[in-house]
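Just one protein chain is left out here, and the rest sit where they should.
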Amino acid sequence: MYHHKTIAELSRGLAAGEYTSEQLTRHFLQRIEVHGTALNCFITVTADEALTQAREADQRRARGEAGPLTGIPMVHKDIFCTDGVKTSCGSKMLDNFIAPYDATVVRKLKEAGMPLLGKANMDEFAMGSSNETSFYGPVKNPWNTGTVPGGSSGGSAAIVAARLAPLATGTDTGGSIRQPAALCGVTGLKPTYGRVSRYGMIAFASSLDQGGPMTGNAEDAAWVLNVMAGFDVRDSTSVEREVPDYRSGLERPLDGLRIGLPQEYFGEGLNIEVAKVIEVAIEQYKQLGAEVIEISLPNSKRSVPTYYVVAPAECSSNLSRFDGVRFGYRCEEPKDLEDLYKRSRGEGFGSEVKRRIMIGTYALSAGYYDAYYLKAQKMRHLISDDFKQAFESVDVIMGPTAPDVAFELGAKSDDPVSMYLSDIYTIAANLAGLPGMSIPAGFVNDLPVGLQIIGNYFDEARLLNVAHQYQQTTDWHTRTPDAFM
Amino acid sequence: MSLQKEDVVKIAHLARLAIDEADIPGYARNLSSILRLIEEMDVVDTEAVTPMAHPLDMVQRLRDDVVSEENRRECFQKIAPQVENGLYLVPQVIE
Partner (left out) sequence: MQWEVVIGLEIHAQLATRSKIFSAAATAYGTAPNTQACAVDLGLPGVLPVLNKEVVRMAAKFGLAIGARVAPRSVFARKNYFYPDLPKGYQISQFELPIVEGGHIDIDLEDGGSKRIDVTRAHLEEDAGKSLHEDFHGMTGIDLNRAGTPLLEIVSEPDMRSAKEAVAYMRKIHSLVRYLEICDGNMQEGSFRCDANVSVRPMGQEELGTRSELKNINSFRFVEKAINFEIERQIDVLEAGGKIIQETRLYDADKDITRAMRSKEEANDYRYFPDPDLLPVVIEPAFLDMVKATLPELPDEKRQRFVDEFGLGAYDAGVLTASREIAEYFEAVVVTVDGAAKLSANWVMGELTAALNKGGQDIADSPVSAQMLGGMILRISDNTISGKIAKEVFEAMWAGEGDADTVIEAKGLKQITDAGAIEPVIDEIIAANPGQVEQYRSGKDKLFGFFVGQVMKATQGKANPQQVNELLKTKLNG
């Protein structure tokens, strides 16, 4: 069936005329109709647009103008602005927001000819690690619908895991691609900060946010990153640097690859069963010719505290534009201007978003700036220097993506701090701006475990190569939950 | 740092967030526990460290002074809560 094929296979099938984009798109739309509601993984399904785009893709192919991704349907996380399509960011605040423009990533994938199936559910404004903060309700993990899919790109991860689309985009501010990828057993890549344009991606924390692909395997991620990556004149933080063909290095053997294992990623707080899965995966890499080196990232222990200053500080300012004046939610009958602001924002934002806005507001306020914000920026420097030093002696860093497998819905909703610790291994890469991946590496209690691979700046090609080689010799990434076969 | 009710009220005002009276203690508790988490940074001496605002050491790119945006008022105001004669309306502003 189409939904078990990789993007590479679908591309070849389309090129060979074995099926049309319209057939593929109908197939995925039908799967979405059957499974989407149960998983609550979509905020919007754009069936009509998808079919129109699919037919256009088929015509384009008939004209001989198809690219490698033309005709392959996909899903965007609902954080990417899509012209004419509701873009809610998982929030009541934007429940009525029809974006009047396309994000750069959306434009690029549209120009590549990928029909848009819909917009994926997510934690509100990407703030969450379980998808439970969404205004549209939590997404269910396809492997066990009593558990969370991770977050914030939980909808995207569930969609790919349940084979409702071969690609869903995600964004990663502190682990929001990698952690749900791990919990749902899919492949997720957070590129180097600045590699993928942030234009049109609704900002959570501008100096940390980065968009990337969530797919069934590393090769597919390479195909998609080829299109997503690149300099954008509309994003001052995007990097003017050539985009290599990420597919070209996938087959490189891993002989002599130096893998760093940070001792800090295997200590207290890590589920012992998860640790065992990771150890087995590392063994596999040794089999593939890699060399394992123990390293230390001494400041990484402070990455969660650091992150919970930097991210909320930036978000408190980024989310000020949601004021009920030009777009989005406005409260009923405001009695004056202050009431308009306070109630529109108070009613439009959920409690996690409000918490983070308040923490950030506090951290930036007079008298606390130095102790919190400035301190965190200094910590960020130390954390990033740890990586710089590590990459002098290793090519990639590996460890668990998350300390545990998917937890039960509601288990951590009342305890923000324990929720924040779900991202303990992923956050440091965001603070440093490094690329990171999560790939499926096994199961604990029938729930997927993700292996995290962190690379040096702009070394996505190597990450993809390292992930792909593993996936050539393992089949964890091909597993599909029974209900979604 | 433990936040009191008044702190929460003050921060919520600065951030223009209406918070139900009944929710304030919950926020005070949660925010305090987050602040305790944050204060784990304090064990690290950062005296001699320069702050890092951006992950990459890059400089601002400059755009040529060219007008390329067109008038899209109608499109932008279709999604606005309240407009009249091309203006966004808000409750009266008193200067």
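For clarity, chains are labelled A and B in written order, and residue numbers in each chain start from 1.
Keep in mind that, in the parts below, a contact is a pair of C-beta atoms (placed from the backbone, for glycine too) under 8 Å apart; a residue touches a chain by one contact, two chains touch by 3 or more.
Computed from a prediction, not measured in an experiment: that's the story for all the values here.
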{"item": "Touching the absent chain when the full complex is considered, from A:S11, A:S176 or A:S207", "value": "A:S207"}
{"item": "Of A:E22, A:D172 or A:D235, the one touching the omitted chain in the full complex", "value": "A:D235"}
{"item": "Candidates A:L337, A:A371, A:A411 or A:V444 - the one touching the absent chain", "value": "A:L337"}
{"item": "Residues in chain B touching the chain absent from view", "value": "14, 16, 53-54, 58-69, 71-73, 76-77, 82, 84-95"}
{"item": "Chain A residues that touch the omitted chain in the full complex", "value": "80-81, 87, 89, 94, 97, 99-101, 103, 198-203, 205-207, 233-237, 313-314, 316-317, 319-323, 325-328, 337, 341, 361, 364-366, 369, 373"}
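The rule we apply is simple: only the chains that are shown with their structure count from here on.
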{"item": "Computed distance of Cα centres, chain B from chain A, in Å", "value": "23"}
{"item": "In the complex, chain B residues that touch chain A", "value": "3, 7-8, 11-19, 23, 27, 30-31, 33-35, 37-44, 46, 49-56, 58, 60-61, 63, 72, 75-76, 78-82, 88, 90-93"}
{"item": "Touching residues (chain side chain A, partner chain B) in the complex", "value": "96-98, 100, 192-194, 207-208, 233, 236-237, 239-240, 299, 301-302, 304-306, 308-309, 316, 320, 323-328, 330, 334-343, 345-347, 349, 351, 354-355, 357-359, 361-363, 365, 372, 374-382, 384, 416-417, 420, 431-434, 457"}
